[in-house]
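The structure is given below, and queries will be raised subsequently.
A single protein chain has been removed from this complex, and every other one stays in its place.
Showing chain A:
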Amino acid sequence: MAEKRRYSFYPGCSSQKSASSSNYLVSTQAVCESLDIELNEIPDWNCCAASIGYAKGGELPRLALSARNIALSEQAHPDQDIVATCAACWLATRETQERVQADPELRREMEVVLEAGGLKAEFRKPVRHMVEVLVEDVGYEAIREKVTRPLEGIKIAGYVGCQTNRPFGIAGESFENPVYLDKMVEAVGAEPVEHYEKKVQCCGGALMFSEPEKCQAMVKDIIEAAYDGGAEMIVTPCPVCQMNVEIYQDEINKRYGTRFRMPVVYYTTLMAVAFGRSAKEAGLDGQVIRAEKLEQIAGK
């Protein structure tokens, strides 16, 4: 058996217990257990301000939030990469790391800021997304080997969305047509929708709250394209995409006279079921639109 992989884990606000993507965390933990990956939570981590805090938090205060998490990670887990499951958390943390590295003036300021909180940091750690860990460190082959219950006969649209894809993206993938989700779908024995037209379309992010009509129109297209491709469910790596595409389907149906009822799951949900974990461990009880096919497989 391969050696245990260890990471300094940044769960983020939406993954906390009882928060909107707590089911993402549950399934991630199950998958990591199956793959012998150890996630060590960064002690006393704080919110990263996502992409929407900018109205009140200027550049330095926003970056300072991530700098604190980086400092705490260095202190607690000096030789472990930082890993996040949420796209916005990953983006904010990685961006802070890179900006501080690239700009000596910013680094000087950040050192003063950290000192005010009794901290210091070297800003040297890689900041990675859970998808990178699975694709680069574990690999599709090892994922395939873990499958005990292939998700046969299920057609799934890989909805990558924005922030896991841009601006950083996953190494080797194109911004316009990333294929890692499709490969994951294949690895767990299901069938990816080819040419899923809305795969990198924005779901509206936080603007779903403030500009609901405009964002619901975009989400309608995302779901419609999945149906057009013959999909029975959508898979996504992002908590915001998951929520925006799943929970407004009733409102969209009312507004547009559609009859959507498309489950939206995480890649970790798919893997957990395929790896033989229970429905609960796969986070299936967290679905607002139940993924019945997966429940059936998990119940076998």
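Keep this in mind: a contact is a pair of C-beta atoms (placed from the backbone, for glycine too) under 8 Å apart; a residue touches a chain by one contact, two chains touch by 3 or more; residues count from 1.
Assume contacts and distances are computed from a predicted model.
Only one of "PaaI family thioesterase", "Quinone-modifying oxidoreductase subunit QmoC", "UmuC domain-containing protein" or "Probable ABC transporter permease protein" fits the UniProt record of the hidden chain, and that name is "Quinone-modifying oxidoreductase subunit QmoC". For the options A:Glu109, A:Asp228 or A:Glu295, the residue in contact with the chain missing from this view is A:Glu109. Summary of contacts with the chain left out: across A:Ser8, A:Asn23, A:Thr93 or A:Thr236, the touching residue is A:Asn23.
Considering A:Phe123, A:Tyr180, A:Tyr196 or A:Tyr248, the position touching the chain not shown turns out to be A:Tyr248 (whole complex). Within the complete assembly, residues 13-14, 16-23, 44-47, 49-61, 63-65, 67-68, 109, 112-119, 162-163, 166-167, 169, 175, 201-202, 204-207, 209-211, 214-215, 218, 247-248, 250-251, 285-288 of chain A touch the chain that is not shown.
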